[in-house]
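Here's the structure we're looking at; comments come further down.
All protein chains but one are shown in place.
Note that the chains take the letters A and B in the order they are written out, and that residue 1 is the start of every chain.
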Amino acid sequence: MAHRWAMVIDLDRCTGCETCMAACHAENNIATVDAKQAARGRAMHWIHVERYWEGEFPNVRARFQPVLCQQCDAAPCEPVCPTYAAYHNEDGLNAQVYNRCIGTRYCANACPYTARYFNWWNPVWDKPLQLQLNPDVSVREAGIMEKCTFCNQRIVATEIQAKAENREVQDGEVKPACVQSCPTTAMVFGDLDDPNSQVSRLARSMRATTLLSELGTNPKVIYLERESSHGND
Amino acid sequence: MATTSIAPEYAIDIKPDQIRQDLLRPIFQTSRRFYVLVFFLVAIGLPGIFLYANQMSEGMGVAGITRPIFWGIYIANFVFWIGISHAGTLISAILRLVNATWRRPVTRCAEAITVFALAIGAQYPIIHLGRSWLFFWLMPYPSERGIWPNFRSPLCWDFFAISTYLTGSTAFLLLPIIPDWAVVRDRASGFRKRIYTILALGWRGTPREWHRLEVAMRIMAVAILPVAISVHTIVSWDFAMAPVPMWHSTVFGPYFVAGAIFSGIAALIVAMGILRKALHLEEYLKPSHFSNLGKLLLVMSLLWVYFIFAERLTVWYGNQPAEMAAFWSIQRGRFAGLFWTMVSCNFLIPFPILAIKKLRTITGTMIASSTVVVGMWLERFLIVVPPLEHKYLPYEWGTYHPSVTEIGIAIGTLCGMILLYVLFAKLVPIISIWELKGGQHKKPFAEQALSAASRSGVHLDSTLPSTNS
Partner (left out) sequence: MKRRTFLKLSAVGGAGAALAGCGHQAEQLIRFIPDETLIPGVATWKSGVCAQCSAGCGMQVRVMQGDAEVFRDGQFGVVKMGLAKKLAGNPDHPVSRGKLCVRGEAGLQVTFNPDRIKHPLKRTGLRGAGQFTQISWDEAVQELLAHLQPLAAPQAAVSLAFLTRPLGGQRGVLVERFLSGFDGARLVPFELFDDAVLRTANRRSFGYEQLPTFDLAHCSYVISFGADFLGTWNSPVAQSVGYGTLRQNRSGIRGKFVQVEPRMSQTGANADEWVAAHPGTEGLLALGIAHVLLKEHFGHAEATGSAGMQIDGWREGLPEYSPEAIAWKTGVAPETTTRLAHEIAAQSPALAVVGGAPLAHTNGMFTALAVNALNALLDSVGKPGGLQFTPRPPLSTSGSAQDISEEGKVDSIRTLAQQILSGQRPIELLLLYEANPVFATPPGWQVREALEKVPFIASFGTFIDETSRLADLILPDHSSLESWIDAAPESGAAEAVISVAPPAMRPLHDTRALPDLLLDLARRLGGRTRQALPWKSYEEMLQAALAPLAHHPGSVSAKDSDEFWKKVQEQGGWWSTDASLVPKAKAPADSSRPMKNQEPQFAGPAAEYPFYFLPYASQPFFDGRHANLPWMQEMPEVLSTGMWGTWVEINARTAATLQIEQGDLLEVASPNGKVRAPALLSPGIAPDVIAMPAGQGHEDYGRYASGRGANPIKILAPQVEPTTGSLAWAGTRVNITKVGKGELVLLTGGPTEWGAEKVTR
């Protein structure tokens, strides 16, 4: 049975702790580049916390926004890929087939969220760091585009498990690494097709919004806006 | 076909023998200058190949592109060269269709620019691929991978557009060369004769052959026009189809086509100016040719200004935040210097030169064209880079600095282009001998030849209808 996997990120809970980022690196075999490459903007963080300043000292506030692939229903990255490396899978996810990718990087330009990461070099793991690599996730070579997959390997594993046990996948059973690690439970993952799932309920919140909604990409990452307390600011 | 008499300023009052001698000279005589030139082009261009090989073995990281500027001067060069390629075929086709007789010395060197610029430009989408060696996955063929290319992708359209244009313009270039190669064949000996015998495809100069050539050229001229227009439109759609601020614009199609023709004419004038000096073609490429093309360049310059004004005004007036970031970075930010250089090169400098008749000399048009070529490269750069530096989320902005690899490859392809052109001028009469000669007659050759043949019932000399030496 097909699902419509989606994520809700409550910006009122997000504290910018970046645990999601480290968890994502560990789960998805994301390469660290190095200082020189990072300085050139080539650091790879499939999910990262964007920080926006508001106001000036002393009335200053910082706003955090974790940004990852928004898994758009109308994804600008998909139609532009000439080799179907970026395509829409049956669960509605923007899948990236590494083997098909020839590295036009068109998808990355088309992505309004800049959520795609290119392997400028072959990834390097100084021995024995390669032992930490997750065997469930392929390692990408130079010249290939990669991005957040909503931890598709976990989705698939859970679906297979459920099928083996002849049951449906339960709400909350699938947890991408970032969701699993989020200390404040700012992130919730689930099936939008199930009206009773936690994501569906949260997506109906008054605070629900999507990033750059004016572009009509219909993201499946839904943000709940940060509140301010008791009308004091 | 209407017969037109040639205005005196274009008239080439030279004996056919002299024409043949002048135009075949580069083929049969090789100067030291030629070898020196080739040596330098290879020497300067060769590092580009090493840099590209290094890029393939090390990774795209050696280029300056980064996140979020995923496209850099590779793509700027691609658009630039494809733009340059619009000189030849398009102009030649238009001039042929309207039967502008002054075109005769111009067409071949223009068409050659098209083919070579296209061949060079088409390298760039491959050079810029993360995995260049898999470029053929863009081609539709039944593969063991069981998957077709994505026909929705503008890059796929590019593949079709460029390959069609390259095939078409190659045919457009080669068809009228055949009789000239036959001329060479008939005058060559030894190894050279064997080569040109093959190239001449057994051309004998029968009326049927002349007729077919004439018809083929007319069909090609009609067919190549929409192809040429579509190619640069599709190139523009590589940008316009992506929701990137300042790319996503309906003006891009005609804007790119106008820019392409603009840069193409400029490149043609530059090439003609150099050929004229280098191959001593002063008698063939006359000031009037430059003046005429200069007028065309003037029109395109105005058109270009109109387009860039329309594009900038709508963006500025629309005042969309994401677009304004890119807009201001060009108008008064990091790229302001490049922008105003571009405006100077494309308009402020060439406009007075081309508009004032006194200045529209060979030197004048050469200067104007050179600045336009530079300006149009800058335009491509400014289309590709600043919007990518300023996409929607300001946190993700970045800066782009071209690397040695990118610049080296750019120089390499420039040298490659010049080298191809030099070799072409060496191996092929750069001005069509038969067309030029035909221009001296009141009637087109084919008609003349046909009538002559039918009258006498004999086979003609395989080269030219008027040969009687």
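Throughout what follows, a residue touches a chain if its C-beta (ideal position, glycine included) is under 8 Å from a C-beta of that chain, and two chains touch if they have at least 3 such contacts.
Only a predicted model underlies this, so the values are computations on that prediction, with no experimental measurement involved.
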- Quick one: say which of B:Asn54, B:Thr101, B:Thr164 or B:Ser288 touches the chain that got left out. B:Asn54
- The listed residue (A:Leu68, A:Met145, A:Cys182 or A:Ala203) that touches the chain absent from the view is A:Cys182
- Note on the structure: Filtering A:Thr15, A:Asn99, A:Gln170 or A:Ser213 for touch with the omitted chain leaves A:Thr15
- Task: Using the touch definition up top, pick the residue from A:Ala38, A:Ala74 or A:Val156 that touches the left-out chain.
- Result: A:Ala38
- Query: Tell me, which residues in subunit B touch the chain that this view leaves out?
  - Reply: 46, 49-50, 53-54, 56-58, 68, 321-322, 324-325, 389, 392-399
- What is the set of subunit A residues that contact the non-displayed chain in the whole complex? 10, 12-13, 15-19, 21-23, 25-27, 32-35, 38-39, 41, 43, 45, 48-58, 60-62, 64, 126-129, 131-136, 177, 180-186, 224, 227-230, 232-233
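As a working rule, only the chains that are shown with their structure count from here on.
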- Please compute the C-alpha centroid of subunit A, do the same for subunit B, then give the distance between them in whole Å. 44
- Tell me, which parts of subunit B touch subunit A in their complex? 58-61, 65-68, 70-71, 125, 128-131, 134-135, 137-138, 145, 147, 149-150, 152-156, 159, 238, 241-244, 388, 391-396, 398-399
- What part of subunit A is in contact with subunit B in the complex they form? 37, 40-42, 50-52, 67, 76, 79-84, 100-106, 108-110, 112-114, 117-122, 142-145, 211-212, 215
